[in-house]
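Everything below concerns the one structure shown next.
Yeah, one chain of the complex is gone here, protein chain that is, but the others are all in their spots.
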Amino acid sequence: MSLTAVGEPAAERRRAPLGWLLWPALLAATVVLVSLPAGALPAWMTRYPAAWQVPVAAEISAFMRWLMESATFGVFTVRELTRGIAWVLDLPLAAAKAVLAGGIGWGRGAETVSLAPAIPWFSALIAGVAAGYWAGGARLALLMGAGLGYLAVFGQWPSAMVTLASVLVSSALGAAGGLLIGLACVRWRWVERAVSPLLDLAQTMPVFAYLLPMLILFGFGPVSAMIATIVYAMPPMIRVTTLAIRAVPPEIRELGAMTGCTRAQLTWKMLVPSALPALMVGVNQVIMLSLNVVIIASMIGAGGLGFDVLAALRRLDIGAGLEAGLAITVLAILLDRFAQALATKSARAPERDPERAARKRRLLTGAFWVAALLWLAAALKPDIAGYPEALRLSTAPYWNDLVRWINVTFFSTLEAIRAWAFLNLLAPVKRFALALPWVWVVALVGIAGYRLGGFRLAALTVALSLFIAAVGLWQVAMLTVYLCGLAVVVAALIGVAVGVASATRPRLWRAVETVIDLLQTLPSFVYLIPIVMLFRVGDFTALIAIVLYAVAPAIRYTAHGVARTPPALVDASVMNGCTRRQILTRVRLPLALPEILLGINQTVMLALSMLVITALVGTRDLGQETYSALAKADIGKGLVAGLCVAFIGIIADRLISAAAERTKRRMGLGR
Amino acid sequence: MLRSLIRALTMGMFLALTAGAALAAPESRDPIKVTLHDWTGQLVTARIMGETLKKAGYNVDYVQADYLAQFAGMRTGDLTVAMEVWATTAKDAMDEAIAAGGVENVGETGMQAIEDWWYPSYMKEKCPGLPAWKALKDCAEVFSTPETAPKGRYLGGPVTWGGYDDERVQALDLPFEVVHAGTDAAMFAELQSAYDRKAPILLWIYAPHWAPIKYQGEWIKFPPYEKACYDDPVWGINKDAKYDCAKPRGPIYKAVWAGMKDKWPGAYKAVKAYAFDNKEIGELAAKVDLDGQKVEAVVDEWMAKNEDRWKKWLQ
């Protein structure tokens, strides 16, 4: 380390003059290439020749067909195996749904024998409040009461419980699976080497792309939706596990050796419990991501709130869609706060006062008994179990009227904004992106890779972008790059501005944080449809939706980076006579740059993941490719398009991370 | 699945307990899987079929499945019944699946699908020649937006719906640009928005659906569809192009898994016998979409009022 630290600045200095010239030169070359008249370049350079295409998609489709129709292990077929797995995974899901939503019993149709109804809303409310009090005290109890109350009063209860059941089961399976895989990664290097690229793919590939293979492998229905959810939500748990277990102090491992622990004892009695607070962060992420795909999962039969949102928006009941969407947000907040309370509970001092502890215990057991008795009462008299219709509230009509009012009153203004943005921003950038010769883009990506991360990075970026060209998706991929790129630029501008403004103003920051939390947990579909009403189907609508969804990390990381400037440096600049503005532009922003870059990196990832959703409002990029492949049951096409999205994501991620790492090193902030 | 596990364990007891409870003994107690899609009319038809089969003692599961992807599931027997296969949009997919084996077309539902270019009535004032298609040539400007100007803007369905609209524009030399909505929700969002403002709009509307009931308007009259129009360039006004005509109007079929005939012969017959018409389904769908009733409630009400109808299917 010390060697590189000494060597690096020297190398940096030597390369600097070239560095200053390189980027302007490349930019100029790009502009020249784009403005060349048609026919100036050989045709194979501007458009990837069809003859060079590799039929990957067709081969994947053929392979899947073979896998499902003829592949066999001898004793049983692949199909029987995957269906067996689906059957096993369905057990906990069915159990959770029975308790929370469907009712406990057996038999089906006319022969159903019902043992007990699903837990009625009032029992669940009491139990939820008590659990909140136990885990996080009065504040969390209040939050639980308010959240669950919302679900009941606004008529979201039955659907919310279906969603809760599937989210709980998929998060539990995702967290457990992630923990085990993470432990295996720590234990065996080769597992980590094998898993790590898969994680990159799973995190960047749109869910739609692997939904179809899931459907075909595991059958239509909630189980496939659950497995897709797990695939989507598990990677952070794996990463967190490897980090958390590695971060356990070496002394704890040594203690394990000195007390004569076996490997299993070391893992389960020492490492995992010691890392628990960190592991809970991963569990939290799994829950949040599971809720993120609720809508998409409902498209293949998961039901619940996601389906309600879709159904409401399909009949243009924006208010109802919003209420169902907010119910998802409420679930997200409750689960998030509850998981966090559990994580910090182990770090808090337990109640020592025996009298108060006893009172708390009595209160809790009392509450649980009341809940259980009420459940029993509901079992005996089923009519009291549901929330009374007469007491239901709905704000849906107001929302519908509001959107209508905005639409009628402000449409011409909005239309003017849209037309301006389209003519001056979207259209020129799109033309530019499509006019770029593919060879040049590949070269650019390679040069950037080489400059930022050396030969290996260059090889990776070139290989990935060549794949996109080779499967014949270059044009759609450039549409993706154009839309995402523009959205990222807009999001970054807004994000940095808002982040800087709120970094040093705690009250503003709280307000901003609430808004971005809402934007991230509220299913994007909920605001997508009103945006369509105001801005029509098209790229501008998609742009707004992507920016809304992806702006959060840019704001968060900027605020974090700027706020974290060492106070000593700020003091020093004040003493040097800097104005506030100078402190910001000369000290805080440059120091926050690596952090801001990481935020932008996250923004790129979110923008890419939003692509598929915007396909629903008619964009024509890779998102649309994966979506329509799903509709046409074309596995190969879907996977290949999904891989292309993933590869764009990976290229962006590697380049930006390398840039962030480089600035960090240059400023001596790095490791 | 937990239920079915427990059920398997206690099967003997149950058969004794529940014998004779149903109208007629079903041939197999395995659930018949009826697919649900993403438009209300289909939810109504599928549920009416499902509830009817339940009355006959069959076990029925409703499964959310993609409209086109469902055939893959149906070939393997994962899915059993698809109640609405529109000749206009999914006939190719169904025929392909039938050819590959495992899927059977069990006839028409009695409903006729219409899918074509549609405009709200107030546009007649701005473009007097409507609904004749030739009128579009002169009032493209009326329908234009900054992206498409000077051409008019036609909002087509999601790309996955097919429909050859881009080709139609070419063949009929219409000064229009086709913009595809990603979902029908997005499409109707735009319609609602324009309708509220009495703003110009021209888009793809299909029936049976609540939209032509809720909104006043008409379909454009293109040269009527003939098979030759889609197969033979020489046909029609443009001698060098196909698709120089309206979209086909056609029946809505029912499709089932080929194994159904042997496994649940009674249910198979009921699906075959099922019949409805556009108006009935449109009205039921409107109850859901416009009056905000639940699909289940609408279906239950229908079942209670029309016992003779569904009993006949079961015979």
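Letters are used for the chains, namely A and B, taken in the order the chains are written, and counting of residues starts over at 1 for each.
We take it that a residue touches a chain if its C-beta (ideal position, glycine included) is under 8 Å from a C-beta of that chain, and two chains touch if they have at least 3 such contacts.
One rule holds in what follows: contacts and distances are computed from a predicted model.
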Tell me the UniProt name of the left-out chain, picking from "Bifunctional protein PyrR", "Trimethylamine N-oxide transport system ATP-binding protein TmoW", "Spore coat associated protein CotJA" or "NAD(P)H-dependent oxidoreductase". "Trimethylamine N-oxide transport system ATP-binding protein TmoW"
Considering all chains of the complex, which shown ones does the missing chain contact? A
Missing-chain contact among A:Glu80, A:Glu254, A:Asp401 or A:Asp571 belongs to A:Glu254
On subunit A, what residues meet the omitted chain? 249, 251-252, 254-255, 257-262, 265, 269-270, 273-274, 276, 346-347, 349-350
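Here, only the chains that are shown with their structure count from here on.
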Rounded to the nearest Å, the gap between Cα centres of subunit A and subunit B is 33
In their shared complex, subunit A is touched by residues of subunit B numbered 1-7, 10, 14, 17-18, 21-22, 29, 31, 33, 35, 38-40, 54, 57-60, 63-73, 76, 78-79, 93, 145-147, 155, 158-160, 179-190, 192-193, 196-197, 199, 210, 288-290, 292
For the complex, which residues does subunit A have touching subunit B? 68, 79, 87, 90-91, 93-95, 98, 105-111, 113, 212, 215-216, 219-221, 298-303, 307, 310, 313-317, 320, 404, 407-408, 411, 418-419, 422-423, 427, 528-530, 532-534, 536-538, 614-620, 624, 627-628, 630-633
